[in-house]
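This is the structure I want to talk about, given as structure tokens.
Only one protein chain is missing from this complex, and each of the others stays in its spot.
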Amino acid sequence: MTDLMRAGIIGAGGYTGAELVRLIGAHPKLELRWVAGHESAGRRLSEVLPGTLGVQGVGSLTLERYSAERAAELASALDVVFCCLPHGKSAAVVASLYQAGLTVVDLSADFRTQSQAAYEAWYGPHPAPELLPEAVYGLPERYRRELAGARLIAAPGCYPTSAILPLAPLFAAGLVDVSAPVVIDAKSGVSGAGRSPSASTHYPEAAEGLRAYKVAGAHRHTGEIEQQLERAAGAPVSVLFTPHLVPMSRGILSSSYVKLTSGASLADCREAARAAYPEGGLVTLLEESLPDTLWVRGTARAHISYQRDERTGLLLALCAIDNLTRGASGQALQALNVAFGWDEALGLPVLGQFP
Amino acid sequence: MTDLMRAGIIGAGGYTGAELVRLIGAHPKLELRWVAGHESAGRRLSEVLPGTLGVQGVGSLTLERYSAERAAELASALDVVFCCLPHGKSAAVVASLYQAGLTVVDLSADFRTQSQAAYEAWYGPHPAPELLPEAVYGLPERYRRELAGARLIAAPGCYPTSAILPLAPLFAAGLVDVSAPVVIDAKSGVSGAGRSPSASTHYPEAAEGLRAYKVAGAHRHTGEIEQQLERAAGAPVSVLFTPHLVPMSRGILSSSYVKLTSGASLADCREAARAAYPEGGLVTLLEESLPDTLWVRGTARAHISYQRDERTGLLLALCAIDNLTRGASGQALQALNVAFGWDEALGLPVLGQFP
Amino acid sequence: MTDLMRAGIIGAGGYTGAELVRLIGAHPKLELRWVAGHESAGRRLSEVLPGTLGVQGVGSLTLERYSAERAAELASALDVVFCCLPHGKSAAVVASLYQAGLTVVDLSADFRTQSQAAYEAWYGPHPAPELLPEAVYGLPERYRRELAGARLIAAPGCYPTSAILPLAPLFAAGLVDVSAPVVIDAKSGVSGAGRSPSASTHYPEAAEGLRAYKVAGAHRHTGEIEQQLERAAGAPVSVLFTPHLVPMSRGILSSSYVKLTSGASLADCREAARAAYPEGGLVTLLEESLPDTLWVRGTARAHISYQRDERTGLLLALCAIDNLTRGASGQALQALNVAFGWDEALGLPVLGQFP
Partner (left out) sequence: MTDLMRAGIIGAGGYTGAELVRLIGAHPKLELRWVAGHESAGRRLSEVLPGTLGVQGVGSLTLERYSAERAAELASALDVVFCCLPHGKSAAVVASLYQAGLTVVDLSADFRTQSQAAYEAWYGPHPAPELLPEAVYGLPERYRRELAGARLIAAPGCYPTSAILPLAPLFAAGLVDVSAPVVIDAKSGVSGAGRSPSASTHYPEAAEGLRAYKVAGAHRHTGEIEQQLERAAGAPVSVLFTPHLVPMSRGILSSSYVKLTSGASLADCREAARAAYPEGGLVTLLEESLPDTLWVRGTARAHISYQRDERTGLLLALCAIDNLTRGASGQALQALNVAFGWDEALGLPVLGQFP
């Protein structure tokens, strides 16, 4: 057991932090040694996450407060830190930890874009632009090579993960007509909105209510999706992304509509996906059924499918993921596994609880 | 009170039937006099719909069994019959009632298409094609004139209602480029699947599960939507319709993506909608907020909105309805109100319970 | 229409206020003329309750701010005011309106107890104790005579309504052994917690979570229940009341366990209920089935049942109500109907939407 890597979490009281607590607890080569919070600093983890009550060595951890002066101290106590802070607030914290020598996995948007300009178009001034070239986009199926040995990992957003996984192989294989707009109609469970209560996530107003929000290019994930599809296509791509809030706790289903290049067939699309996602991996192509968030809940697995509509010639690409596991914390661990040279699925839940 | 019209319901134990029981009970000019069922024949209505327990004059009704021989008898006992039967089974029943002189509102798909060929392309042989020309499509906002005095009303499907209401005015005003495909991504609550239990509607597998079904042109409502949009456009229209099942009981949100004709603006679209749906009516255009199924639940109201995506130039048209009230039984009553010369909203719930 | 009574609501943006907006809108003898709010003052009602968008004469109302100086002005503009404020804050407002000559229905706890001491034992100093003797407890089935002509009505709490309706007739008929404790295990939907978001009502933490709260005599409704059962029994009664939060929006199911007096039978209990709740009223005794919140949702109806456990000799009394309709706003209107000399069910929804 002397070879356990020591992990810490900043923002352990939120949903992505809580998911990391669960996943690290089940990981054979990681040990959770340190947790930090903001409003929750000074409290026991079991007060903030009562599910840890009675869990040996976890529930009794006390949430600390992080500040940059502590970076050196942490660098000697830990090997890796997961940073679960809001965009804008994350970059400086990440920078201090990274510069102190730690491996850092950032779950915010702060290091997901390659260029400072792209970041600032959506998010405002970047607090640590000099680190942007260091960061690797933490989507192992597409950046496996770059992730090997990486010390700064930008875990992808939940919506982008659900859109990029089914679409990128098609763009990379030249099967999509990039002159036509890509319509991505995505539906997310309420945990995607985070742990802070609000009117729109108040149970009586979220249950039995279904709504779109931040429509017509207003959602920042549009830029992240476009960037990745453009990298796959090697050409500009125009995305119309519409997020919806659905009355369930976890899960994203994205329904994407693309125009295939002339001559490209459904079989070509499936072939491209099979090549990108070999059997035994965490992305599974469904051919005889359709993806359902229920079936991937709590896991790092993605279910994708393609269907061609004869009537319009459009391709419908569906993808179901768990927004917190595959869409955030599980994928963060998967990327870390690759960075550390372990099997990408090491310690990850691959079969969820049902129902 | 001597001027109450006497109503009957065939299929009163299903969801659209139950909704009619509720709505007729609150209607000032209708009186529920007769109910029929199939498996439930012989039982008291309060056994089948326990909400009617203690409701005077309703819960004590006994479900009868209908057969064509009873048409004449019913024609003297009733003025109007609502027929809530599956497509294919409905047409013969409707024909017998109509020919006996009753006003009939059919909630199945059997009389929604104008041409026999169009019906048979989606549903198989039509049992009573000679009546197709008699039927009026029961969407009052579009067929008000035709509905006046109509004796055979084909109540629209739930998905088509949610798609046609926001889109038809745009097609009618020539604002949509009909050469581009129309993408309609629709999400429905589980009551849309009817009252018969099944694996996909079993609570533990419907809650926390989100899925598309009958994709890529497999859902029959595609034809109904296309027919209506083509009538509005006066030209062929090509629709890609993707239905999704969402873990909530009631409601449909449809998100439609269309390409506008060159020169057409967002303002033009809103203007077209305001012209089609004057203030005081049951279709409300939202400009400062986005539709939410929560806000129209239990009512005959539709909330629609338009947003233009600068990035792709596409128009996003959103529409929220209650699939059972606006999408079926309430709209059926609205159409009957128009047929009988009453105010279209007479007796209809226009403000739903919240939350 | 000149005989419409003019109604106002203070606190129209909360759940009980929203329910009154719905119910008054459907009431044939009331007209909503004025609404007030606190945080929402100055906004249109349709911004606070988007369901009123497009509802003529309602959505366009602007929420005002109430202060005691306005009492005289309101007394000439309105006939009745419903006050939906938190306990402690309500009494002074109610007093000002009442003294100005208005009929007031108070939905807070401030006037539910007869004695100042009883109030202060649970709630702290009473702001207007001199009015306590004027107030009538707004449970029409038990205080019909006192409510006739009443100008100050204290609408009962939601949990007490669900407990008193099934139990009071048994205590009044001497069927319950008052020396044994009464165990009331009640389960409420989340709307009972009000419209303000909080951690425990945040969708992802309320869905799939079931919990007791304010147990072992900590919930203030204990006192209100005891008071009413003692009035029915004419003797001290000892209640153990346990509230639970259930992942649904509306509804309360209370399961009460009482010891019958020796010789009292299940038939006696049912007989007592039938006498207290004649057919045609809003409380329905179920004998062949068990109450379900689904069947009374959105209505002012209560479903009750009794079962005797042979093994222990205890009686199980079940009651299902909608916490907002029967448990608050609908019952408030029912009481007002009686106060004004109208039929108690006038304008009330007696059959809910299903499902």
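Note that the chains take the letters A, B and C in the order they are written out, and that residue 1 is the start of every chain.
Methods note: a residue touches a chain if its C-beta (ideal position, glycine included) is under 8 Å from a C-beta of that chain, and two chains touch if they have at least 3 such contacts.
Nothing here was measured: the structure is a model prediction, and the numbers come from that model.
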| Selected residue (touches chain absent from view) among A:Arg142, A:Lys259 or A:Arg301 | A:Arg301
| field | Listed residues C:Thr16, C:Thr52, C:Ser249 or C:Thr284, member touching the removed chain | value | C:Ser249
| remark: Missing-chain contact, candidates A:Ala72, A:Ala92, A:Ala118 or A:Leu286, resolves to A:Leu286
| task | Name every residue on chain B in touch with the hidden partner chain. | result | 15, 189-191, 195-199, 201-204, 206-208, 247-250
| For chain C, which residues touch the unseen chain? | 181, 183, 185, 187, 189, 204-205, 207-213, 215-217, 222, 238-240, 242, 244, 246-251, 253, 255, 257, 290-295, 297, 307-314, 316, 318, 320, 355
| What is the set of chain A residues that contact the non-displayed chain in the whole complex? | 15, 18-19, 21-22, 25-26, 49-56, 58, 191, 208, 249-250, 279-282, 284, 286, 289, 292, 294-299, 301, 303, 324-325, 349-355
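Rule of thumb we're sticking to: only the chains that are shown with their structure count from here on.
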| What is the distance, in whole Å, between the centres of chain B and chain C, each centre taken as the mean of its C-alpha atoms? | 36
| Euclidean distance of C-alpha centroids - chain A vs chain C, Å | 46
| query | Roughly how far is chain A from chain B, going centre to centre by Cα mean, in whole Å? | reply | 40
| query | Tell me, which residues of chain B touch at least two other chains? | reply | 208, 249-250, 292, 294-295, 297, 355
